[in-house]
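The other protein chains are all here in position, but one chain of the complex has been omitted.
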Amino acid sequence: MLQNVIIGQYYPASSPLHRMDSRSKLIAAFFYLFIVFLANNWITYGLLIAFTAVTISASKVPVRYLYKGLKPILILVVFTMLLHVFLTKEGDVLYKAGWLEIYEGGVIQGIFIAMRLLLLVLMTSLLTLTTTPIDITDGLEHLLGPLKKWKLPVHEFALMMSISLRFIPTLLQETEKIMKAQMARGADFTSGPIKERAKAFVPLLVPLFISSFKRAEELALAMEARGYRGGEGRTRLRALEWHNRDTFAIVLLILLTLSLFLLRS
Amino acid sequence: MEISIKQLEHRYMQGTPFERRALHDVNLDIPHETFLALIGHTGSGKSTLIQHLNGLLKPSAGSIRMGETILEAGGKKQDLKPLRKKAGIVFQYPEHQLFEETVEKDIMFGPRNFGMSEEEAKKTASRVIEMVGLPQTVLSKSPFDLSGGQMRRVAIAGVLAMKPEVLILDEPTAGLDPAGRVEIMELFYDLHQKNKLTTVLVTHSMEDASKYADEIAVMHKGELYLHGKPREIFNERKALQEAGLDVPETVQFLLKWNEKSGQHLSLSNFTIEELAKSLGQALKKRGS
Partner (left out) sequence: MENIISVKDVTFFYPGEETATLKNVSLDVYKGEWLSIVGHNGSGKSTLAKLLNGLLLPHEGTVNVSDYVTSREDDIWEIRRQVGMVFQNPDNQFVGTSVKDDIAFGLENFGVPRDEMIKRINESVQRVGMEAFLDQEPHQLSGGQKQRVAIAGILAQKPSVIVLDEATSMLDPIGRIEVMETVRELNQNEGITVISITHDLEEALSADRVVVMKMGEKAAEGVPDAIFQQRDLLKSAGLDLPFSLKLSEALRRQGVELDRGYLTQEELVDALWKLA
């Protein structure tokens, strides 16, 4: 099931959305998180859905892929919707059976909340689906750059992120290797009561920690040998380029926001 | 224990876009008490093959018989513990698997998992630590306070403690200095003979293969490329070179000598002593 969750995964393609600057995508996604909450009637939700649909089609991520990724979250969405349907007592009663009363307001509220959740998840997924983790890191470093003035370790944070990203596959391989070595010595990671199973992970985690510390130490040494001395005076190979399409996207988002303000009730 | 591999195929990540065939139609019988050297380059499938021998990987097609146990594609889920006890694997850089507070506890990990009593496991630990050439005092130390070479010996002791009948060694000397390499290989060879083990050694070294192995199997591109007695394999120099390998230095030297002298010394002198003897006799013959 874990491999079906698409939040945080990258979908390799070359779409207008993929080619956008990660900064504009980050700004847009962040902005979107707020303006979703402006919608409060059918027209405004319709507008948001239309905007999201256009964005999805511009991303070239297959709808089926998106749907597959959303499936695990659908349960949450349906649950929240039902909560609202049953608990909101506004407007006309639509249905009554014993203690159970469903109101019109509840149904509408439920649908709205479900849409809001779906839209939020879709948009944030689109950000990570069309932007490599390292581009997101770069974008964040640039956007948060001004905070360096207040001694926030923005460069160190970004470096930490990029090194973590670089080592995720390495650590996964390592985990598999150690797991096999312990299984060959009779360790059992898959059966038995939960308490036993938790204990079974000690032989996996201890070696993993030890090797990670060793890696960190060697990596630090290698970085030092290659002249690393903090963020000051460093130049960058990875350059971000702001194009017209980025400006266009931001303008579009501002127009959407204005329309939402005008049309909400 | 006798090992019989039939039409073995393995595909990684089967049913995904990343599917990759790592083994194809491997047929290999390893008789009881054989020392088999498994040679091939990275990606030739030799690591994949040995992981089948104790059920860490399951065949995508074909079957493996390890003594009484049969592992086959689509076979029923079975308890693999008895097999894993009998077929001990020493992985590459085995010191990376150490985790306990003391050497003794770490060595006891395997035996305890396979149901040995605490007391018995302790006795076993004190026995195997000697086998790998470390003093009893090491038992109470933390494995992480030992040197790299000692850690490797402790990890090996942890596998020997399970009293395996089959010993599977995945480049057990990688990263050691030359002296350490010889010591570890001699240790395994000694065990192999004394305990009548069946041994599978994965190696890049033709020298080790020629020195210790009864049989050599060469893997290339996921298939069993050559299999036979060392003498037979070393007669196939062309084929070996096509797989990016070569004959051991003793044989290289013999070939050079035969070419220069026009003599036909047998290519079955694999140790330096044997080679020197046969060269010595050849020289005397010419001299007289």
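Going in written order, the chains are labelled A and B, and every chain counts its residues from 1.
In the analysis below, a contact is a pair of C-beta atoms (placed from the backbone, for glycine too) under 8 Å apart; a residue touches a chain by one contact, two chains touch by 3 or more.
Predicted model only: the values in this text are computed from it and were never measured.
Novice: Identify the visible chains that the left-out chain touches across the whole complex.
Specialist: The chain that is not shown touches these displayed chains: A, B.
Novice: With the full complex in mind, choose from B:15, B:135 or B:178 the residue touching the hidden chain.
Specialist: Per the contact definition at the top, the residue touching the missing chain is B:178.
Novice: Tell me which residue among B:4, B:63 or B:252 touches the hidden chain in the full complex.
Specialist: If we include the chain that is not displayed, B:252 is the one touching it.
Novice: Return the single residue from A:9, A:80, A:124 or A:162 that touches the missing chain.
Specialist: Answer from the full complex: A:162 touches the omitted chain.
Novice: Going by the touch rule given at the top, which residues of chain B touch the chain that is not shown?
Specialist: Against the missing chain, chain B presents residues 41-42, 147-149, 174-180, 182, 204, 244, 249-250, 252-253, 256-257, 260-261, 272-273, 275-277, 279-280, 283, 286-287.
Novice: Could you please point out the chain A residues that touch the chain left off the display?
Specialist: Counting over the whole complex, chain A touches the hidden chain at residues 134, 162-163, 165-166, 169-170, 173, 214-215, 218-219, 221-229, 233-239.
Basically, only the chains that are shown with their structure count from here on.
Novice: Report, in whole Å, the distance between the mean C-alpha point of chain A and the mean C-alpha point of chain B.
Specialist: 46
Novice: Which of the residues in chain A end up touching chain B in this complex?
Specialist: Residues in contact with chain B: 177-178, 180-188, 202-203, 206-207, 210-211.
Novice: Show me the residue ranges of chain B that touch chain A in the complex, using the header's touch definition.
Specialist: 51, 54, 56, 81, 84-85, 88-89, 91, 94, 96-99, 109-110, 112-114, 144, 158-159, 162
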